[in-house]
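Before any comments, here is the structure.
The complex appears here without one of its protein chains, the remainder shown in place.
Take a look at subunit A:
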Amino acid sequence: MTDIVSQASGKVVSAAPPRRDIGIRRRYAAERRFRFYGLAAIAFGLVFLFILLWTVVSKGYTAFLQTEITLPITFSEQLIDPGNKRESDPKVLQTANYPLLVRDALAEKLGIASSDRPALRQVSGLFSDSARVTLRDMVVSDPSIIGKTVPVTVLASANIDSAFKGQFDLTVDEGSRKVSDQQLGWVNTLAEEGVLSKGFNTGLFVNGNSSRPEAAGLGVALVGSLYLMGIVLVLSLPIGVAASIYLEEFAPKNRLTDLIEVNINNLAAVPSIVYGLLGLAVFINFAGLPRSAPLVGGLVLTLMTLPTIIIATRAALRAVPPSIRSAALGLGASRMQTIFHHVLPLAMPGILTGTIIGLAHALGETAPLLLIGMVAFVANVPATPLDPSTALPVQIYMWANEAERAFVERTSGAIIVLLAFLIIMNLGAILLRRRFERRW
């Protein structure tokens, strides 16, 4: 005030009075610090995410390639069926020593005399024992190839595969290495001639489990996980949505419904292994359903996913503005009509997102499946959800326990496959959200 007066009277304006310190600078400094903490936290998280992905991908990408040996093999009648008894006794074809055929073909290719027994033994170590099955299946399906020479592709053995991909440290003394120098020399020769090469590993997606890493695949686990997801989706979505609608829209607010609400929230926090125990006790011991079956796994995972879906659905229903409900009720729509014509469609994006996140959670769940026996060694792809099976995360767990070097890359490869599915599901959730989101 005095300043204004002095201006008005034409006197020299005195310096502005010192401004009251209201801590502006301190407030800005605090804000800058807070922003920095936030950025640091995000950077920290991103670094670890990157390390995780880098570790998995750098270890695992080689699992999608497999070393194969392609060479002409003579299906010698002498070796397969010396007594020519295959007409009367088909078992002869099942039990013949097929690896010998591959060994001989390789030995011939490498110019090794049939008398050099130690060298021949080393040649046997080049290719996978699964060649037995490959050749047997060829002969059994078409016995007329006996006596002919046909080009065949067999898998290289796990050690050769690892060596060829450069995963063995060759500076280590030969005696404590799994691949001898002689074998390495052959591998190089064969690779130069184009007999030995890396191809896309379809077996990883098709084969069942195997104790031989080169022949082990995720086929069973993929089908098992698919069954699990199908069962979880079919059961938990309708049950979860129906329960949420009842609790949110119809149930009276009293002690009982409060208790139910608290319990549902608590169930979401129950450790998953407890659900496994529950499944073991109820579905297997009491209801007598088969062990290791995706049906039981699906039921257990449904129980585990339900609270997630119910919580997400209730939140989505609650987020629908009450004005929409009033509008519909005011027009004379019944409660059912209000919910199904207006509230549910508006809550759909939230419900679908919750469901997909619940499913993704279930897809990555391991512990409850261990308890209901889905951790078995299963070599055959399950035909129905009642057949023994494994699931992707359990397969990863089992392979991580294996000792062979070749299982390391397969474990990482399986993790990549699992992560790919999770990313696809989450992308689906985002897209569905975008697609169905409505503004009001």
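Observations, loosely collected:
Definition applied: contacts are C-beta pairs under 8 Å (C-beta built on N, C-alpha and C of every residue); 3 or more make two chains touch, one makes a residue touch a chain; residues count from 1.
Convention: contacts and distances are computed from a predicted model.
Only one of "Outer membrane lipoprotein-sorting protein", "Fe-S cluster assembly protein SufD", "Phosphate ABC transporter ATP-binding protein (PhoT family)" or "NADH-quinone oxidoreductase subunit M" fits the UniProt record of the hidden chain, and that name is "Phosphate ABC transporter ATP-binding protein (PhoT family)".
For the options A:R35, A:R121, A:R318 or A:H341, the residue in contact with the chain missing from this view is A:H341. Residue in contact with the omitted chain (choice from A:T55, A:S114, A:S326 or A:T384): A:S326. Residues of subunit A in contact with the chain left out of this view: 252-253, 321, 323-334, 337, 341-342, 346, 438-440.
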